[in-house]
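Removed from the display is one protein chain of the complex; every other protein chain stays in position.
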């Protein structure tokens, strides 16, 4: 949450109920459906089952099967029909049960949802929010842990949002639903129930494209998003304890659009940076960040920016995933290396 | 072609016939099918029609419809059956008619071909070469011009090769077919017939993962591949004429594996670099290159590395594509900017 | 009136025909006003002449790659003519004829085929999805639209059209399945023109018809003579009525033939057997329908000549008007990524403008222009 928003919300937050990310997203969906008749939701197991993670719990009962419904098991079908619904004036919120299965719908996302505006010369748009759980660390089967933001940032026409807290999730989801273009909204599985946070009952909007400064600092900037924000915080704390270094942590929150101003301002100030993500390193957001830093603050840069990421191998088997994912240990090591003169 | 290879091949080249890239690839395919019974080829229109670009011309007649055949119009089906064939011991060379249509087969490529080794604990492999024309500048309809290397470098388990000349195409294709893992072989459409080059009649192999120094230089390194090599050459020539600068041009040739040693050595020497590709900028290979340079030669770097690339928008309409693609003018400007003190 | 029953919508064995090759009635004709019948003939002519014109423009470098429409005019017109304004239509590049019937002006296509983004000439009131290049994907969009209209409680239906080749794509089958499961008010049409570029129809499916695909997705499948505009019209009317009544989707297969090349980039002599050409020449959809109209004195030779001349003038004017128009600036490409440019794209647009200026500068320096 940005500082400005924080001040505005302070009063409300004091009395707000504490929610998990699942509950916060459920609340956002409920509010969007209440205020806008055009909003419909569908996917696999989102109806009576309330989603395999219960994110859509109770919504079919509340809004009826016309607006909240299960579909056949076909991701391309889910996204392809959502594209049609968006063109016909609805505001679909399709769910892909796990982000890795977006590969099956890749074409409908990257060449269809993303291209409706282009193909129609702006006569039609494709406002929709594709929700998908993503991320590792919970010992799932194959293709359940993939981070896909690195793919969709290479296929322009799609926005990509990744919240790292219940509060952000609710506000960013409201912005995504209001957005006139397709948004991929990635929900970190490990964070779904990992902690609660005060979340206002009413609707609020956190604009897309604004990073959040989680912790200010002067010696080094750490960039992260989703579950990696917490990993960055743990690492920063341990380094601070060890060395007293003042570490700035920035939660990117939105990959497209990316808040480059905040990134550049931070590194211009600190001169050192580490970027952390779960996705493979090669061509991941970390690479893009280094490129942005290189272009805009090379002369402020005291040390190479280090990338702490998933490795460039297929996502490993459940019991071998722990060291594939960035750990506080690995991030702390990178911070220490980068702090060295 | 690397210098060592050049010396070896010098004698042969003097008498070699001059071929277009199409002819060189056709020759490579023919030789592979002759020497290895396990090689089979299939796709849309590759049989009697010889491919929409005639790359497979005459091959069905030569090897029969059992080994060279047309398929139903279904890219996921083409790649999915190829995966099965590879597991069953064949060496399939499926064609995707235009690389952009690989989106339809994205899952079979990124979660299947790429994961056979992982999923089977190494008991099975998936040796296959997916050929696909790619690239812009020839005024094609939607989804015919996309560069896809930036996508598949984010889905580990796939190799990616992009030749920039008839000679390289033939030698790299031989290596790709011999490789024990899946290779995506991207053929630039604009270069298919743009020039001829002496290409030996017999089989030869250019190993994957070795960049080629197209032109040595000391002031600045330009990295490119595919059709952008020529664009880089034209830009370098004009800058050289204008300023006398000594520009090194490196053709990456293979994206995965990437020849990082050559990249790092070059920038360590020149201290300045520009990278050129057709694909969108965000998370493209350019970003990765900057990240590699940042990690390995930050202290040699005199200026920010500039990226001259496709913009972060959907590939534009035919008559608006010219300035979307990197031109010699734009690359020259980037080189000049980077040469400035 | 056998055709009015659902049974008829389940014919998958023999193509349904109303007019035989001589233009004689072999089944009951649908009730269509005489002016509408003549209009249908004009649309068929418009389709053919538009196609010929674009091919000519393409040869002169005035249009991009184009897929000729010749031979398929009866399907094109018969598919679209029974639809209402509010009904949606989504097809491939080959459905230009259907789209013109539905209300898209020829000039809107000319603009697009010259390689520019569609403009306001492409009337949204016609409810036509901009053409699809990635084969078969539009079938899912159409089913989504049909689902949306049902959710909204409107009486609009949605018609998806694709080729025989498209039937092999996963998306085609997923579209049938979603349509069936959600009882979407949709008609899904396979225009079987014998070829997918060079790949013959027999390599697309081992089943004797594509219409047979319907049963496995819980919907009727109808096989119709796609060169018989009345048969296509009547089948589509009934399928549309069925959809509109809430009785669910129908799969229609129109058997026709692509008598031209796949596109201006294609050389069909490499793969089309000669016999085919002869066989289908006799089945020219315009010849058949002309006979029908002439026999009934709804049109005569001179009337048809006038019609053709009118169409020619109309097309030429459209081409001239479009070529006279000021073209979009190179940096217009930035208008279609998002409704509002992101800061990053603003910067990139600046980058492109810098290049545009540099090129202008070079031009001035060289003294050219």
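General observations
Should a chain be cited, it is by its letter among A, B and C, assigned in written order, with residues numbered from 1 in that chain.
In this text, a contact is a pair of C-beta atoms (placed from the backbone, for glycine too) under 8 Å apart; a residue touches a chain by one contact, two chains touch by 3 or more.
Because the structure is predicted, anything quoted here is derived from the model rather than measured.
Only one residue in the set B:29, B:46, B:59 or B:74 touches the chain that does not appear here, and it is B:74. For the options A:71, A:147, A:254 or A:270, the residue in contact with the chain missing from this view is A:71. The chain that is not drawn here is touched, among residues B:107, B:164, B:188 or B:221, by B:107.
Panel shows chain A; residues 44-45, 47-50, 52, 70-77, 100-101, 103-104, 139-144, 281-282, 311-314, 316-320, 322-324, 327, 329-330, 333 of it touch the chain omitted from the view.
Touch with the hidden chain on the side of chain B covers residues 40, 66-67, 71-72, 74, 76-77, 80-90, 92, 107-108, 111-112, 117-125, 156-157, 159, 180-181, 209, 256-258, 260-261.
Although one chain is hidden here, its contacts on chain C can still be listed: residues 168-171, 173-174, 177, 180-181, 183, 203-208, 210, 212-219, 221, 248.
One rule holds for everything that comes next: only the chains that are shown with their structure count from here on.
Taking the mean Cα position of each chain as its centre, C sits at the greatest distance from chain A. As a whole-number value, the distance joining the C-alpha centres of chain B and chain C reads 36 Å.
One simple way to say how far apart two chains are is to compare their mean CA positions; for chain A and chain C this gives 40 Å. Spacing of chain A relative to chain B, judged by their CA centroids, is 32 angstrom. Listed for chain B are residues 100, 103-104, 142-143, 282, 311-314, 316-317, each touching two or more other chains.
Within chain C, the positions touching two or more other chains are listed as 117, 134, 170-171, 336-337, 344.
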